[in-house]
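First the structure, in the form of structure tokens, and then the observations on it.
Rather than the whole complex, this shows some of its chains in their spots.
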Amino acid sequence: MSEPGDRLDVVAVGPHPDDVELTCGATLALLVTQGYRVGIIDLTSGEPTPRGSEELRAREAEAARQVLGVPVRVNIGLPNRVLMDEPDGRFRLATELRRLRPSVLIAIASRTPAASPDHHQGHLLTEAARFYSQLTKWDDRFAGTPPHRIPHLVYAPTPFDAERRNWHSTFVVDVTDTFEQKLAALRCYESQFDPARFEMIKHFTSGRAAAEGAPCGYKYGELFALPHPVGATDLVRLVRGAKDGSPTRPGQDHLPMG
Amino acid sequence: MSEPGDRLDVVAVGPHPDDVELTCGATLALLVTQGYRVGIIDLTSGEPTPRGSEELRAREAEAARQVLGVPVRVNIGLPNRVLMDEPDGRFRLATELRRLRPSVLIAIASRTPAASPDHHQGHLLTEAARFYSQLTKWDDRFAGTPPHRIPHLVYAPTPFDAERRNWHSTFVVDVTDTFEQKLAALRCYESQFDPARFEMIKHFTSGRAAAEGAPCGYKYGELFALPHPVGATDLVRLVRGAKDGSPTRPGQDHLPMG
Amino acid sequence: MSEPGDRLDVVAVGPHPDDVELTCGATLALLVTQGYRVGIIDLTSGEPTPRGSEELRAREAEAARQVLGVPVRVNIGLPNRVLMDEPDGRFRLATELRRLRPSVLIAIASRTPAASPDHHQGHLLTEAARFYSQLTKWDDRFAGTPPHRIPHLVYAPTPFDAERRNWHSTFVVDVTDTFEQKLAALRCYESQFDPARFEMIKHFTSGRAAAEGAPCGYKYGELFALPHPVGATDLVRLVRGAKDGSPTRPGQDHLPMG
């Protein structure tokens, strides 16, 4: 299933350690169980924060990586809190992408006025780095790595975007089987989520996953978007990905099960 | 707080018994605890369904009413499954509205291709009946009831609309204190939700309420929409309705609580 | 790949003969080559029109069916030009759906002020009939046919909708291999498209298919939408349905192919 030249199948990029877990952690764990080669790139250390340190954060990220079973996790050390979509950061991220050579790139997509501006800048920066990954004639800007074209870009939207987005298409991955792994990975970030906060996070994250999964008939789902319509070669196979029916009015006017 | 001529403060209208509970049941229970006079109008009996009967359904609706503490519940007997936005149904609903004389009308707003076309027709019919409620010179069409103008219309959107709506405004009510009542009211509809299905409904309904509440800092919320922007006389009071902050990244860069 | 109880895999419903061909004819032909059992339901005869007759139109529809290789085509004889989303029409269509028992239902979705109001009414009617297909206890309204739940609904949007739609999700099927069949099927409708008009239709239809296919890297594509996000169990397989890249700026900063 891999495409020629790929080293990894999927790489997810987030501004801070725990962003990837929050938006698509269960999907990454699922991809691993499905045999795909998966990687995570954290753009910044996520520090400083009130109760964290770079060392602590790195250990937490490593623990979360293990919980998800993701073999590769890289932190490229861009500046936290002041992350900007600028050429230097693009070069840094693209260099790593040219090393990992993914077929699919997952970018966290959001502008979050209740949280860090790094999210919006990281979104733009990741889009740009995807393009830079394929650039020729500028090998020196990319530490000598060879060009690599990443054919597929996927957005992982955060739930608290400043404005409603007009995505061309959205899809939901059934993460019922790996949702507990996601929660366990989040639990690793103890410097960010003390027990009381973790319960709050767990409550909301579980709720969101239940709500996102429902329209497709999944107990838990993670939502993604694309910069174009989904491409399909087989309509029936595509639509049969969703299970039969939503839970809202399952009794009324449904056929008896037995 | 009541306006002159009101008999009730709030009336919620749904096509089938259980629709009102599913979309805004916890809000209705909350309004009761806040001292408002609340009523429910079911447009149809909801029957036939596979395991229901008119009598059974009526008993379930009455039980749910008691759980929510809502003093008034009326079923106007329009035809289930073939509900249409037509003058006769509008007259029937408007007559009841002229009797109950609410200040606020909640209409379930949705087009649900996975469920009954009654939802879309009921939405249009409820909007029309609100207008009919105030009509003069046609008392004979309204069983002699006097005209009543309903100043406020609120939409209760269902989660599985066929298309994304462009509401002018949305708001979320904090239903943390009455969410259990909502679940208990839904549990009354045993003919529609057998134990296995109820667990599914509970899972999804809880998830949705957690997800809707989160942006406003509520443990559980119910979402509403308006056919115009929210009107406010006090900006600070309005925005302070939302609690401080979302749960997504509560640790990072937040102030220590202590 | 079929689900228990299905007689057909896919049924496409259009108001007039030639509507299904115009919106998703190439996809239907492709599904046939992929081994799926496909059917077409025409809601009306499409007559009267200036140069047609019911007999002529039926012959053209039959010829088009053969070109597409679709084994089943039914005309349920609802009234052309005055098609309305009403219970009787819903019963008629649902009865046929309960006979054909599809797993996937394709509904033409549009409101076309430059063309017939039948399109909008047919859209609503098809959604309703999908729901009616599963109804119990009303067998007499459906000619004794047993209930059948259709798990998957797909919209085939027309290009000239009165307003831009906010679909939850869109997808494009690669119809490069069957696009000629679509044109050939359209050519069968000589009473509607004389040679000069057919050239115009061909020009525009080819253009639209090229434009729809491009974002997914297909020479020709047909666009569909869903009333919910696409459901996926395998993110990589889903996104790899789209070919690598768009044609707009293929030279610039792309890697040499060789």
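Which chain is which? They are A, B and C, in the order written, and residues in each are numbered from 1.
Everything that follows uses one rule, which is that contacts are C-beta pairs under 8 Å (C-beta built on N, C-alpha and C of every residue); 3 or more make two chains touch, one makes a residue touch a chain.
A quick note: this is a predicted structure, and the numbers were derived from the prediction, not measured.
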| item | value |
| --- | --- |
| Full complex, copies of the single sequence (shown: 3) | 6 |
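Note that in this section only the chains that are shown with their structure count from here on.
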| item | value |
| --- | --- |
| Shared interface numbering between subunit C and subunit B [over half = same, under half = different] | different |
| Whole-Å gap separating subunit B and subunit C, where each centre is the average of the chain's CA atoms | 36 |
| Multi-partner residues of subunit B (at least 2 other chains) | 49-50, 81, 114-116, 160 |
| Complex contact set, residues of subunit C against subunit A | 1, 9-10, 27, 30-31, 34, 36, 103-104, 131, 134-136, 147, 149, 151-152, 154, 166, 168-174, 212, 215-218, 221, 223-224, 226, 228-246, 253-256 |
| Subunit B-touching residues of subunit C, taken from the complex the two chains share | 85-87, 90, 124, 127-128, 130-132, 135-138, 153, 165-168, 227-228 |
| Footprint of subunit C on subunit B - complex, ascending | 48-50, 81-82, 84, 111, 113-117, 120, 160-166 |
